[in-house]
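Note that one protein chain of the assembly has been removed; the remaining protein chains are unaltered in position.
Read from first to last, the chains carry the letters A and B; within each, the first residue is number 1.
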């Protein structure tokens, strides 16, 4: 434990991803994030959640060097837990605001996509789903969340080209909702969170569910098959070789 | 009767909402609008319809003070009639152009969303679905029409934040198709209506139906449950109290 810290400021909980320099995701960290969201859910005093990263990264995604030590069964179990965490945040009954204080890449980008609103820092930070550049596909949950946010055309471009986007470019595509200066992002996250947290919880939950339920159903329907496909490709010769290179040079 | 007036100018019918200062919707007015659309439908001489408001409003939505006098059963009946009117205009076989000459809010915004094209006046007029600000959710028909027009991301922002948008901001989101000066809106509505009315009725009907049928089916599938949910929240203690405040101060 200890890869995630939580603070509560006047009814707004802040969950901070904090693991190494890049907040890379492994199984215990995914479990820990999941536990925090579960713990906060029934607490009526907490009106909303901010999800952010410690240091200069939001999250660089899966911890590839560590994951290369997982057996295929362990890796599938990890993917299932991660997919289930995404689904939980995606339908979370309270507002969740992503404060993208730095790179949000691959699995880190997916975590950001689960939130109700994304504010990203301008400058060197990049967001993207670059799985295809190291030979990995995407599981259906990621595809569904992405295309429901940015449409099929932008979604294809993001996934099939695997490019990284600045805050401004991401905003133009709808991948993030706002681009903020480094000096102003914390204030802006507060303002937006406050706007969300003012709403009555019951209509908020109902409306969010009416919009997101069809997407969430497609996420879970296609989930298991596409997780299997993802794992098969991950352990294929070609992709495994590229992942080893990440391990050595990354 | 008498809350709606209809004029026919060379095959283009104009339906004008005209009730009080803000053209607020009650049950007789919804029935009257419905009747006019039904009457015009079989008339081959009428090529299209313009829907507008009298005075300086399009429609401010439901007449809350009057609706607070309805029993819950009467309110549910009203919601069903309104939802059914929206579905009728949404799949109307002739073109329907919304001339948003002033505020189009909540139920008034939903009426605008049913049309084939929205032209909104610049300046003080605002459009939005602000139900959440007085503690009400949205029924599925409204969610489906909205997200099919502006996508899920903008749809969430509109519904979960409940903000009001100027013509220019609404156009940037896709909530309206054009923003026009007060002096030019009538002329522009004529031009666009003429473009729509030139098309052959049969392919127009078929193509409109191919695009809108899946949305209309989701509107009717989720309709009854979400209308019940809407009514339950409307009569909940918290929302009822906020509605009383609208009644007193609004």
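A few notes on this one:
Everything below uses one rule, namely that a contact is a pair of C-beta atoms (placed from the backbone, for glycine too) under 8 Å apart; a residue touches a chain by one contact, two chains touch by 3 or more.
Please read all numbers here as calculations on a predicted model, not as lab measurements.
Touching the chain that is not shown, out of A:131, A:177 or A:200: A:131 (per the contact rule at the top). One of B:31, B:66 or B:177 touches the chain omitted from the figure, and that residue is B:177.
The hidden chain makes contact, of the residues B:77, B:208 or B:242, with B:208. One chain of the complex is left out; on chain A, the residues touching it are 131-133, 135-138, 140, 143, 147, 151-153, 155-157, 159-162, 222, 226, 229, 233, 236, 238-239. On the side of chain B, the interface with the absent chain consists of residues 95, 116-117, 148-151, 174, 177, 195-196, 199-200, 202-204, 206-208, 210-212, 215, using the contact rule stated above.
The rule is short, and it goes like this: only the chains that are shown with their structure count from here on.
If each chain is reduced to the centroid of its CA atoms, chain A and chain B end up 36 Å from each other.
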